[in-house]
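To start, the structure itself, in C-alpha cells.
One protein chain is absent from this view; the other protein chains keep their places.
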Amino acid sequence: MKSTANLFGSKLSRRKALAYGAATALSTPFISRAWAAPTEINMLAWYGHGEPDIVAEFEAANNVKFKPKYYAGGDNMLGLIAQSPPGTYDVILSDGEFVQQLNAAGYIEELNAADYPFDDMLYEDFTKFPGHWKDGKLYSMMVRFGHLGVSYNKNAITAEEAMSYSCFWKPEVKGKVGHFDWHLPSLGMMSLYNGNGAGLWDLSDGKWDAVQETTLSLRPQVGGYFDYGGTFNSLKNGEMQAMCGIGDWITGVLEKDGAPVGSVVPKEGGIQWTESYCIGKGTDKADIVKKFIQYMLSADGQVKSAQMAAYPGFAITKSGRAKLIDVDRAEAERTGQIDGMANDPITLVKEGRIHYRNIPVQQTLEDWNDFWSEYKNA
Amino acid sequence: MSEATSTTAASSAARQSSVFKLTFRLPIIIWQSLFFIGPLCFMVAMSFFIVRNYRMQEDFVMKNWLKMLGRDYFWDSYVLTWGLAGIGTVVTMLVAFPAAYTLAFKASEAVRRWAIFMLIIPFFTSYLVRIFSWYVILAESGVINAGLSYLGLGPFVMLNTKFGTVVGYMTLTLPLVIILQTFALANIDRSLVEAAFNLGCRPFRTIYRVILPMARTGLIIAAVFCFILSFGDFVSPYYLGGSKPPTLPILIVDTVKSGQQWPRAAVVAVVMMVTLFVVAFAGIMAAYRRRVG
Partner (left out) sequence: MSDNRPLRWFLYGYLALVFTFIFAPILFSVIFSFNSDRFPTIPLGSFTLKWYQTVWNDPDVWEAARTSLTVSLSTATIATLLGFATAYTDYRYSFRLKPVYLGLVLLPPTIPLIIMALAMLAWFAKLGISGQVMSIIIAHSVLTAPFAMAIIRLRLSQMDPSLESAAWNLGASQWSALRRVIVPFCLPAIISSFCLTAAVSFDEFAISWFVSGLNKTIPVIILEIVTGNIDPQVNAIGSFVFLVSMTLVIIAQVVLMTRRKKEV
C-alpha cells in the first residue's frame, strides 16, 4: 500500500502548489482594471460583432464596455431572448427576416427614423427593408448585408461548375460537401435549385415535399454539418470542398488568408443575409445604443464592418462604400463594391438574382427545423 | 450528583449530540435536494410542457414524448450513441489494459508514480483545446497525413468520421481508465499471480483466469465511467465526428438551440438518464456480484 500513499502524497502537494499559484495569478492583472468602471452594454449578436476590431474604438471614446452573447441562427436568437428577463439585452443584432418576429413579440423598441442616415443608403429598397417598418414606425436599422450561394474549393470545382447548385452533387466531391448547420440558408438554396426562384420561401405542400426530396438526395454527398468555426476550418484545411448555406462571409476571410476558395451567386439565384440593429425593449441605455448604431452606419463603422475579422459584410451607405474604396481598395475590388463592377452586390440585387432570406411562409420554422434534424440523421 | 441533574445533563448532551450529528448530515441533503434532485425532477416535468412563441409554458401534454419517440431519427440517434459509446468503451478498455498491466506489474514504483502523475496532467488542460488540436492533427492536410505522405500513403479521411469521434472519446476517457485499471490491478494480491505463474500457467491464461476475475470490480467501474462519459459527450461527435449523424447529446444541444424546444430536449435527456441508470446499475451489480465457484 506504500505506493498508493506516495501517489496520494505527490498529488496532494502538487495541488497545494496550484492553489498558491492561483493566489499569485489573482494579484497581477486586475489592478489595472480596478479604476475604470465603464457602462456595460449587453449585446446579442452573431459571432464577432462585440469583438475589439469592431467595438474597441467606440468603447474607448464613450467609456462603455460591450458584453456580447453570441448566437447562431435566428431561432437561436429568439430563444435566448425569450429565456432572459426583459431588458437583459440592450442592443440586438438581428437577421433582417427575424425583425418582424422580434417586434411581434415585443422585444424591441421603436427607433426614431430621423436619427439615421436614410438619404445615404446605396439602394432605395434597403431604406424600407421588409419587416423593419410597421405602421409607419421604424423598429430596426439595417447595417450590413452579404450574399449566399455556392462556396467551393477552386481545386475541386471549376468556376463554371460553381455557377449551378448542381455542383454539390458532383461525384468528385462525394463526402466533401459541408452544410452550415442552420436550416434556413441551406433549404433556401435547395428551393432555388428546384426552380422556385423568387417564391423560394413560399412553398405549397407539393413544392415543400419536392425541396425535401432534393435535399435528401444530397445526403450521400454530405461530409458534415458545421457551426461557424467548423465551417471555417473544414474549408481551409480541404476537409470540405464545397459548402452549402454560406457565402463570401466565410470564404472571404479564407481568401484573404490565401486559401483557394471562393463564393459565387449561381444561375439559380442567391440569397441575401441582412443584419440589422435593434434596441432591446426595456433597456435604460437606449441613448448610447442609438449612438452606437449611428457609429456603425457612419463611414468609419461601415469600413469596420466590411473588414470585420470574423466575417465581412457589404457596406450599405454611399459614404461607407466611398471610404472603403479609399482605405482598402483591394477589399472593395475583391467584393465588387465599386460602382460599375459586374459583381457589384447592389447590381446583383437589382438584376433580381438575389432573394432576401426569409422565414418559411406556408410552413412554420418548426417544420423546417424538424426536417433539418431528420436530414442530419438520414 | 443527584439523579435529576444527571438526567438533564444526559439529555442536554444527547441534544447537543444530535445537533452535532445533524450539522454534518443535513447540509448535503438540503443542498443536493435543492440543486440536484430539484433540477432533475423539474426536467422530467418539463418534458410535458409546451412551447409557444419560443416561450415555455407549464402544461401537461404527452405531445413532446409522442413526437420525439415517434421519430425515426431519435431512435437512429439512440442506437448510434449506444454504438459509438460502446465501441469507445471497448476500445479504450482494451487499449488501456496493457498499459495498466505494465504499470501495475512490470513498472518500478517510481515509474508508476511518475506515470500516474503524467496521467493526471491531461485533467489540467482544457478538453476543448485538446479536441481542437486533434482536429488539426487528423485533418486531411494535417500532421498524420503529412507524415504518411512521405511514406507514399494516404491521405486518409479521419475527421468527420466515427473514427474521429472515438479518438475524441479516448482523449476524454483514456487517462482516467488507465488510472482506474492500474489501481484495480495494483490491489491484486501479487502472490496469487506469482503462484499461478509458478504452477506453470501461461501469461494470457493467468490474465484471463486469475487477474481479470480478481480485478473485476475495479475494471467494471472503469468501463462504466468510460461509457457514461462517452455517452454524454457532445464535443467529440460534433467536432471530430462532424455530427454526422448526431448523437443524443448533440440532439439536445440542437433542440435547445433551434426553436427553443426545451421540453423536447428534456425528453431526450430523460431517455439518456434512464439508459445510463440502467447501465450503471447493471455494471454495479456485475461488479459486486459474489463470485460463484
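The chains carry the letters A and B, assigned in the order they are written, with residues numbered from 1 in each.
Keep in mind that, in the parts below, a residue touches a chain if its C-beta (ideal position, glycine included) is under 8 Å from a C-beta of that chain, and two chains touch if they have at least 3 such contacts.
Since this is a predicted model, take the numbers as computed values, not measurements.
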item: Which displayed chains the hidden chain touches across the whole complex; value: A, B
item: Candidates B:Leu69, B:Val95, B:Leu212 or B:Ala287 - the one touching the absent chain; value: B:Val95
item: Of B:Val51, B:Met158, B:Ile178 or B:Ala223, the one touching the omitted chain in the full complex; value: B:Ile178
item: Residue touching the undisplayed chain, where the options are B:Ile50, B:Val90, B:Ala146 or B:Ala287; value: B:Ala146
item: Residue of A:Asn237, A:Ser298 or A:Ser319 touching the missing chain in the full complex; value: A:Asn237
item: Contact set of chain A toward the excluded chain (per top definition); value: 8-22, 25-26, 29-30, 33, 42, 47-48, 51-52, 65, 67, 69-70, 72, 83-85, 88, 227-230, 232-233, 236-237, 254, 257, 259, 309-310
item: Hidden partner chain, residues of chain B it touches; value: 16-17, 20-21, 23-25, 27-29, 31-33, 35-40, 42-43, 46, 95-96, 98-99, 101-103, 105-106, 115, 117-119, 121-134, 136-137, 139, 141-143, 146, 170-171, 174-175, 178, 190, 193-194, 197, 203, 228-229, 231-234, 239, 249, 252-253, 256, 262, 265-266, 269, 272-273, 276-277, 280
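Please note the rule applied: only the chains that are shown with their structure count from here on.
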item: Gap in Å, rounded to a whole number, between the CA centres of chain B and chain A; value: 36
item: Chain A contact footprint on chain B (complex, rising order); value: 53-56, 71-73, 76-77, 109, 112-113, 116-117, 120, 135-136, 139-142, 157, 159-160, 183, 186, 238-239, 242-246, 251, 254-261
item: Contact footprint of chain B on chain A as seen in their complex; value: 2-4, 6-7, 10-11, 14, 72-73, 75-76, 78-79, 81-83, 105, 175, 181-183, 222-226, 230, 233-234, 237-239, 365-366, 369, 372-374, 376-378
